[in-house]
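Okay, structure first, notes after.
Heads up, one of the protein chains got dropped from this complex, but the rest are sitting where they should.
Read from first to last, the chains carry the letters A, B and C; within each, the first residue is number 1.
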Amino acid sequence: MQRRIRPYGDKTDDGVIQMSFTLPVPAGPRAREAARLLLEREMGMKDVKIASMEGIATDYTYFVAYASTQASLDYDAVDVPIVKTPNYGFTGVNQRIESELKRHIIVVGGNNGFDSHTVGIDAIINMKGFSGDYGLERYPWFRAFNLGAQLKDDEFLDRAVEVNADAVLVSKVVTQRDIHKEDALGLIQRAKDRGLRDRFIFVIGGPRLTHKEGLEWGFDAGFGPGTKPSDVASYLADEVIRRARGRQR
Amino acid sequence: MQRRIRPYGDKTDDGVIQMSFTLPVPAGPRAREAARLLLEREMGMKDVKIASMEGIATDYTYFVAYASTQASLDYDAVDVPIVKTPNYGFTGVNQRIESELKRHIIVVGGNNGFDSHTVGIDAIINMKGFSGDYGLERYPWFRAFNLGAQLKDDEFLDRAVEVNADAVLVSKVVTQRDIHKEDALGLIQRAKDRGLRDRFIFVIGGPRLTHKEGLEWGFDAGFGPGTKPSDVASYLADEVIRRARGRQR
Amino acid sequence: MATLPLDHDKVADCRHLARGIAANVQQYIDGHTTVAVERTVLRLLGVDGTGEHGAPLANLLVETLHKAGVLGKGAAWWMGRCFRLGMDSPTTMALELPRLLAAGDRGVPPLSAEDEQALQDDVAALARDAVEELGRRREHRKALRRSLGIGPDPQKYIIVATGNIHEDAVQARAAAQAGAQIIAVIRSTAQSLLDYVPQGATTEGFGGTYATQENFRIMREALDDESRKLGRYIQLTNYSSGLCMPEIAYMAAHERLDMLLNDSMYGILFRDINMRRTFIDQYFSRRIVAHAGIIINTGEDNYLTTADAVDKGHTVLTSQFINEALAHLAGMKDSQLGLGHAHEIDPWLEDSWLLELAMAQLVRQVFPAHPIKFMPPTKHMTGDIFWSHVYDAMFNLATVATRQSIQLAGVMTEAMHTPLMMDRYAAIKSVNYIFNAARHLGEEIEFKRGGIIDQRARLVLDRAHAELQHVSRAGLMDAIGEGVFADTRRKLDGGKGHDGVVQRDAGYFNPFLSLLTPAAEPY
Partner (left out) sequence: MATLPLDHDKVADCRHLARGIAANVQQYIDGHTTVAVERTVLRLLGVDGTGEHGAPLANLLVETLHKAGVLGKGAAWWMGRCFRLGMDSPTTMALELPRLLAAGDRGVPPLSAEDEQALQDDVAALARDAVEELGRRREHRKALRRSLGIGPDPQKYIIVATGNIHEDAVQARAAAQAGAQIIAVIRSTAQSLLDYVPQGATTEGFGGTYATQENFRIMREALDDESRKLGRYIQLTNYSSGLCMPEIAYMAAHERLDMLLNDSMYGILFRDINMRRTFIDQYFSRRIVAHAGIIINTGEDNYLTTADAVDKGHTVLTSQFINEALAHLAGMKDSQLGLGHAHEIDPWLEDSWLLELAMAQLVRQVFPAHPIKFMPPTKHMTGDIFWSHVYDAMFNLATVATRQSIQLAGVMTEAMHTPLMMDRYAAIKSVNYIFNAARHLGEEIEFKRGGIIDQRARLVLDRAHAELQHVSRAGLMDAIGEGVFADTRRKLDGGKGHDGVVQRDAGYFNPFLSLLTPAAEPY
């Protein structure tokens, strides 16, 4: 079934969106017209309303605008991979591991490259956890090692080997000039070069990440903003159990 | 000379614009992907970043996004009519009328239709004026009649005839469903029907108006937000003088 | 606790002066009626539906009486007379009356004293039923409201305005989910000048949705449902204003609205409605509202859109005293008087926010028992929605710091359009954040004696006092003629709707004037 959707302003399908942007020209009637033409003629919008025009520097003008986009989308055709594991909760995860895997799950986590943001990975791993949800360190059936930030790829992988990890958790926060992508691809490449890619479950997370990107970059999963430790624990429990079963067969 | 411009985020020609909009779907990975696709695939933007996704009602999700538009514009080809009169200032205008026209300029002003906003026309006509710039009532060489709001077209035109006005000043503030346009066209049509269109200079003004629109709708000029009474006085002085000279010849 | 030292004697004198001013106006009111009042009487008596060309029957009947010059006896009397003449349906009356009236004594013969009494008794019985029904509906509201609770002050009041009542309901539910406590359905732009109330559910309007009885019902139903879901009673408000002020008050009472925008002077000043007409209409509308336990919101906030908020801040207070006095004369309780004021001082003035605090605090203290309504900045809002959103944030903080009762949430797109769904959400989110993050600010700070805030509050009170003395000398109607309020002048016999004003005959009959007693316990 086709279900085309459009932005909703205050009427179904009115297509209204709000925009703000800067043009490298001085403020004036011509700048206003340029802003209008940009949206209407060049970007195909209708009912363009320039709400505000303000000169914000010599030769730069800032606009706020509302307009109606003509674009629409078949929502039912939007297909996006999602992490399918339900959230079993702290107790559920532990029970599952205890009854189905019967051994601890071991993970290492950290942030490679020059990225020194640790709060995200701390939220997942450290006792305290995130917004009331305990971190992996608190799970009796997990053994988690938080390696911190600014890790060299080899250091990271060495530790994973050393503790015989099931999974490698990577946090990427700084995204300028796609440095997070570069760092992420670099780590996976290094793991491949060392023949370690298939030994570990590779999980990536961060505020600008999606599961889809994680998969595209060669990880097994990706977690975005607002992730709870129990989301990750549930996923890891399922995945480690699945792989263990695979091996048994 | 061609000078193509694009929005400026923090680098020349990066094309970055900020957007916010609502989609009629519940929040989740699929909604996020739909928002991204809308901007990227349907609207042709690059580097789409969904900054925020929030469910704001059953089945409605609100997004903030940044993306880079690929559209650009030849700024030198942007052509917009502007009111060409310079601002002569209070004294300048009066001197000009005194020396070149040698009689008072008479204007009537008001707001027709159901629109009851008078602050805009008051700002132009009343003594006090607008942000330190005196209103037409204060000009010794103007005689200005403020007719208020909610005027019927015939009432408005009758008064113009009665005082033998040079100009009719119309304010339009409410723009919902283009009611301002309807009211504006209605007045001009009525003037035409009564053979009065060419007798008066018709000037329109309001917060969502441009000179261009004024012309398109059959007025002699249009004034937008931030107009000062002296802008209008200067324009009227020039225009009345120009027409007076035309008649003499 | 943030309080200002208040000159209580001066406040008392202001009230005293306002009572005198109101009494004067009331004298005029008591000798007159209007087409709108009489239509309301008919509606209360059960006249509903439309006749020829879709015009409401109430309008057709009153128009007929008015044209015939006999409205001074009161529509209620004529209804009774029609009963005696054997007509029992309003439709018949609308069809027959013109002919009978044209025929004079032959069409409508004089009555014996006995018949006259019987006539009045019949109608009074009907009227009693009507008033009791309103009472029952008030009690129904009260029960719902008490069982679910309405949440803490400042009450979050937010507007919806799509033009389509069904779309409005969707947006109202969304607003309630986001935290709104009161939903206002903004009325279509031109409605206040219509001398009739449209009929039925409507789906088209100009920047607002027509106020119709059916629309009221639809929205209240949606909110009752949402209230139960949220476990929080969501209030509903609309406009009892314009040329149909009392009729809408009746419909609102009937459909269990909780509040109404209702002002003794707004229509005069901002809609150029005749002042006599407005004064008479506001009185009867308030009689209904007093009985129905509805809270009114007055419109003084609007003054600061045409007059400067620094120079004319005191006219807001002046007018609030007058609105209060007039409302008291209609039997309203202080707890029903949501006197309005607004945050409209030029934001780029140094210490402008301190001046806003002064005014808000003053109004709060002068009217301590009143559900004061604080209106957001509008005039100085701009198309720069980011800045405008911050400006609203400062308003939000002023609201909670001075413990206002009701706050209309300012929306960042004020200078552009009536709110989109996302604009409204952003507005409520900002209010939620600030009310919570500064919840006890008002209890934590003191204002410096003799400081900017204190001095400003004194000045405003002094000026209001002087203004009331002036109005009391000039009389309210002449003062309006001078442009005392909103920098706007209006003539005694100018403006719309003047021809709908009618002098009461000696035998004027309106049973509701005695029946509509104030609710002892409105909520």
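Criterion: a contact is a pair of C-beta atoms (placed from the backbone, for glycine too) under 8 Å apart; a residue touches a chain by one contact, two chains touch by 3 or more.
Remember, it's a predicted structure, so these values are computed and weren't measured experimentally.
Touched by the hidden chain within the whole complex are the displayed chains A, B, C.
Checked against the full complex, the one of A:12, A:70, A:91 or A:116 touching the unshown chain is A:116. Between the chain not shown and the residues C:68, C:124, C:201 or C:452, the one that touches is C:452.
When the missing chain is restored to the complex, the residue among C:56, C:313, C:347 or C:511 that touches it is C:347.
With the whole complex as reference, residues 1-2, 347-354, 384-387, 389-391, 393-394, 397, 412, 426, 429-430, 433-434, 436-441, 443-448, 451-453 of chain C touch the missing chain. Think of the hidden chain as still there; on chain B it touches residues 8-12, 16, 18, 20, 49-52, 54, 64, 66.
By the touch definition given at the top, chain A reaches the unshown chain through residues 20-22, 54, 56-58, 60, 62, 114-116, 118-119, 122, 148-150, 174, 176-177, 179, 207, 225.
Heads up, the rule we're going with is that only the chains that are shown with their structure count from here on.
Here the CA centre of chain B is 34 Å from the CA centre of chain C. Computed centre separation for the pair chain A/chain C is 51 angstrom, with centres defined by C-alpha atoms. Counting partners per residue, chain A has 8-9, 12, 16, 18, 20, 49 as the residues that reach two or more other chains. Among all residues of chain C, those that touch two or more other chains are 171, 383, 415, 417-418, 420-422.
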